[in-house]
Structures are given as structure tokens and as C-alpha cells.
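First the structure, then my questions, so here it is.
Note that one protein chain is taken out, while the other chains of the complex remain in position.
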Amino acid sequence: MDKSQGRTSRPETGGVAEVATVSGHRGLMMEEPLVFEQGEPGRTGVDLPEVPKTVERLGGVKRRQAIGLPSLSEPQVVRHFTRLSQKNYAIDSGMYPLGSCTMKHNPRLNEKLARLPGFADIHPLQPAQTIQGALELMDRLAHWLKVLTGMPAVALSPGAGAHGEFCGMTAIRAALQARVDKRNKVLVPESAHGTNPATAAALGYEVESIPADARGRVDVAAFKAKLGPDVAGIMLTNPNTCGLFETDIVEIARAMHEAGGFLYADGANFNAIVGRVRPGDLGIDAMHINLHKTFSTPHGGGGPGSGPVVFSAALAPYVPLPYVVHGPEGFRLVETAEAGAAPFGRLKAFHGQMGMFVRALAYMMSHGADGLRQASEDAVLNANYVLARLKDTMTAAFDGPCMHEALFDDHFLKDTGVTTLDVAKALIDEGFHPMTMYFPLVVHGALLIEPTESETKATLDHFVASLRAVAARAKSGDAAFFHAAPRLTPRRRLDETRAARQPVLRWRPPTPRQAAE
Amino acid sequence: MAEIRFTKEHEWIRIEGDVAVIGITDYAQQQLGDIVYVELPAVGKKLAKGDEAAVVESVKAASEVYAPVSGEVAAVNDGLGANPALVNSSPAGDGWFLKLRGADAAEIKGLMDEAAYKKYLEGLA
Partner (left out) sequence: MRYLPHTDADRRAMLAAISAPSIDALYRDVPASARLSGLLDLPKHMPEMEVERELTALAARNRSAGAMASFLGGGAYRHHVPAAVDHLIQRGEFLTSYTPYQPEVSQGTLQMLFEFQTQVALISDMEVANASMYDGATAAAEAVMMANRVTHRKKAILSGGLHPHYCEVVENYARWCGFEATCGGPDPQGAEDLARQIDGDTSCVVVQSPSVFGHIKGYSALAAAAQKAGALLVFVVTEIVSLGLLTPPGAMGADIVAAEGQSLGNALNFGGPYLGLFATRDRYVRQMPGRIAGETVDADGRRGWVLTLSTREQHIRREKATSNICTNSGLCALAFSIHLSLLGEDGFARLAEINHARAVQLAEKLAAVKGVTVLNDGFFNEFTVRLPRPAAPVVDRLVERGVLAGVPASRLWPERRDVTDLLIVAATETNSVAEMDFFAQSLAEAL
């Protein structure tokens, strides 16, 4: 057995004294059944034209059985999803200090511009002469990304961060293959996000873990000891997942290159350094950028994202198809390999997350070079402010300063009977989304706080006050209070054990006997 | 009652007739929390000492269980499919994982006995 951070996934039962209602609703907190439980045959939420009278040419493959979809009217559907939305926390409602997620404000100008028909209503396979504006937008975004990172090439197509990691690591593999250099290992710090080793393993690499040193950075000596002719590269996050700038990154890059390998950077934490540091100046060969983190495209309840990857000159020939080039006849989308290039293939059906490109470019243009730099500085300032105001009552994992996120461990909860999870659940009742918990794995019971630049000092003070009170309560021995948290949310703690032991992953129509009950 | 032995990775092993029964210890199940799923090897699979024998999952973690000795899988505990909670409630009894045939008895005897394992646990605290 090699994992020791199991934690309770089943809640303690026990109600909270509350006003009972007949309807089950509680004021503005509505109970809302599944859409499948509300339909009635004969209802519809759309008004479609008549079906033109034609022969049928389906080749005999026509559906014979009903699907079983519910039929609802438009008002019902609008109310259903409105009620669902009201059960969600969101950036628009409050601070989301999730470390490494960069939950900054999602500008509405982005939404307006992404919906212009000239961007939203264009088909990916339209002839180039009809979509010059779209190709130019991609080219402009590529330019901003290259200048911000100091890297000469970029792939826009990856669909999200993990996809970008796959893209960057595949380029590295392609480069090694091109020089007939068989290497089978990739080095990944212990503190890395799970997508890093998962990506390396998917590409057939053996993953070797590098420990962190006492200062929370990659142990350079340990790293160098693992270098050899079989190491394809190292995947670093900078700033790292402990919120710290990898001070030795230039040396790590140099040593890695000297050993014939490459440096991949996970750009999830780019928000700390935009406009202050260029990854290209650090020796990075490939870095994915999360447009949905650093560049404000909305998280949408889990996606969609966009994960463009910037490349060094060494990897530029391997950038995947398709990409935009500018020539005498305007912009062109290159979809087949051209002379001198050795693209490693296509990653998605089409060219990338255009909807996110529009949003990200609008954000970049709104901030400009000066605003982007200011945003990074404010993000770092906010994290350090939170760190300074909490470190006397919670245990900071490392001495400051931090970058854009502050890491604490659960040492301050020792012998209280209260866990990191409990603290998070108590914070929910305080009206804050919890910070990232139990990540990175290099500290015990991690609490990783990333305020972003969008929060006012007043909000941070409010957050700090709540967290100080929660910490104090934990230390006072009131464990029972925590185990029953949260109390004020649409649902109390949910039984994740049951969900995993007896998976119910979809609704099923009740059996006739159930329906009769 | 057959003599039980333990590994540093918190597996227990016990000879019963011509097979060795293997499971995880009470300490391990406590560390993992509620067990939700156990991935067991195929009957007939040959395991070398130290090979991954099973994977035990809680909601937030998946832990490998390693073969404490070499042998061939003679049986697996099918009851864990319907009731993984047995690993929590009866880790040394009904929560057993697998039985190995052809294990070296001397190799088993060479592992930590109950007293040594208890001492080892105290050292971890």
C-alpha cells in the first residue's frame, strides 16, 4: 500500500434545524426534479416547420423504437435550467480561490464578440476567401502568444491544457525520432499536475518522479542525477504548483539540453508572470497555455477550454497541422505538410477552439501590454497579501514570497480532528468556494489559494477573516461543527462512497411496478 | 489457525492448506478510507514477488497491492465486486483479496510476524 491520504467520502448524518415547507422549496432555494421527470407527451419546446413531403431515402436504417426523451414546453425548460443554475457557485457570485485554476473575471465583451455572426456563424471548411477575418484573428492571437512568451512558433489547435501537453510532448517525441534518438524516460516533479505524467505515459514514456527540495522547488541535484541519454525531457510547471518560481529553471534547461533532451513547461500558472517574464528566456522548448485560465475564457462548469502550445526554434518544424500562414494572397490555412516542415499530425477535427480565440484576443487587446503586466503583478500581490495575513494562524508550506498562489499544509490542524476537507466544507458556508485541496501532493493536506487579480482588497480581507475564524474554530476543538458542514447549501455533504460503490450514471425510466407505486 | 505474516506495504499473507491467502491490513484500510472498488487479477495469472497483484480504490485514491511472494493466482474474492466494503469491515477475514498457489513457505515465514508488524506501525506514527 503506498497511498496514505485517504479521507472520508461519506458524510455524517444529522439534520440542521430548519423551517419545513410543504412544497419542498425553501424561499429562493428551489428543489428541481430531473428533466425526465417533468415531460408530458404532446408538449414541445420548439415550433418547427412542416416536414416537406418527399420520398424517404434512408436505406432501411430507420429508427423503429422511441428514444424516451421527455417533452417539455419552453417555459418549463427555461425554468428548469434557471433553477439548476441557481444551485451553482460561480465567479460572478463570489471569489473562487482555486489554486492553479486562475478563476479570474470572465469579461462580457468576450461573450458579445464571440457571438458576432462573422465569428460564430462560419463553417470550418469554408473556402479561405470567405473567412479571411477568422484566419487573421488566429494569426493575431498567435502573434500575441509568441510575443508574450518570447517563442517563435505556436500551435493553436489543442482543445485544452491536457491536449496541449499531448501536443507539446508529441513534438518532442517527433524531434527525437527525426534525429533517430530513442529515449524512453520523462522526468516529472512530484508536485506536477496529474495530466503531466498521464500525458507522458500515454506517449509510452516511463515516468520518473523528481522530489522537491526543502524550499519547495525541484531538487536540482536529484534532477541532474537522473539525467542520461535515455531521458527525453522534463515536464516542469513554472511557477510550480506550490506557487513558487523555479529559481533554477535556466540551469535545469541548460542541463537538460546538454543531455540531449527537451524542457516542456506546463503553463497553467502563466498568470503570475505574463509581461514580467518570457518562458522563451528561460530555455523552455514547449509550453501549453490555458486560455481558460490566464486569458479569461469562461470555465463553463468544466469546459470548453483551449490549450495553444508555443514552441522553441528546435521544435518549430514539428508544430502540428493545421496552422495559419500569411502570404501575398492573404491568409491561408495549411492542412498538409509543406516543404521544410515535419508536422506530427492533426489533433482535433478542425482548427482549434475559435470561440475561445476571439474571447482571449478581446481580453488581451483590452488589457494591452501594460494591463497584462499589471494583472500579473496584482495576482502576485493578492496571493502574497493572503499569505501574509494567514501564515500566523495556518501553516504556510514554504516561506514567502510566493507567486500568484499561496500553499498551506494541514499541520495547523494537527490533533484537532478537523481535516483539510472539513475546513473547505466550512468555508462553503461562509460563502466562499474552497481553495484547491490535497494538491499538490508534496505537502500533507494541501490548501492552495489563488485569489487572482480580479479580487478587491475588501474581498480578500473578508476571505481572510472567514478563513481565520474557521481555523480558530478548528483549533478550539469543535470538530463536530466541521463534520456536519456545509449546512447552508442546496445539498449537504454528499455520499461519494455510495456513488462509487453503486454507480448510478444515468436516469432510467421506472419499471411499470415502480411507476405504479 | 495459520500463521500470518505482514509486509511493509501493509499486505498480510497466511497459509491455508496449499494456498496462501493475501489481503490488506486494518491499518491500510483505515488509511484508504471507504473502499469502493477492488481490481483483482485473473485466475491463473503468474505473479512474481513485488508484481502488482491488485488495485484497491477509495473515492480519492487508488493504491497498488503488491504480491508479497511469487505464485500463481488460484482464486480471487468475487464477493468484493458486490461488496467492496468488506475490505473495511473485515480486512483480515471476508475482505481477503486473492489466493496464491505454489508460494514458497520459507519466503512467507521470512516476512514480518504480527509482533514485528505492530512495532513497524508504531514507528510510522
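Some observations on this one:
The chains carry the letters A and B, assigned in the order they are written, with residues numbered from 1 in each.
The criterion applied here is as follows: contacts are C-beta pairs under 8 Å (C-beta built on N, C-alpha and C of every residue); 3 or more make two chains touch, one makes a residue touch a chain.
Every value quoted in this text rests on a predicted model; they were computed, and no experiment measured them.
Screening A:Ala259, A:Ala314, A:Ala388 or A:Ala479 for touch with the missing chain picks out A:Ala388. Among A:Ala155, A:Ala286, A:Met356 or A:Val418, only A:Met356 touches the chain that is left out of the view. In the complete assembly, the contact with the undisplayed chain comes from A:Thr54, out of A:Ser23, A:Thr54 or A:Thr511. Against the chain not displayed here, subunit B makes contact via residues 36-37, 39, 57, 59-62.
Just so we're on the same page, only the chains that are shown with their structure count from here on.
For subunit A in complex with subunit B, the touching residues are 1-10, 438, 496-497, 499-501. Residues 9-11, 24, 28, 30-34, 36-37, 56-65, 84-85 of subunit B are the ones that touch subunit A when the two sit in their complex.
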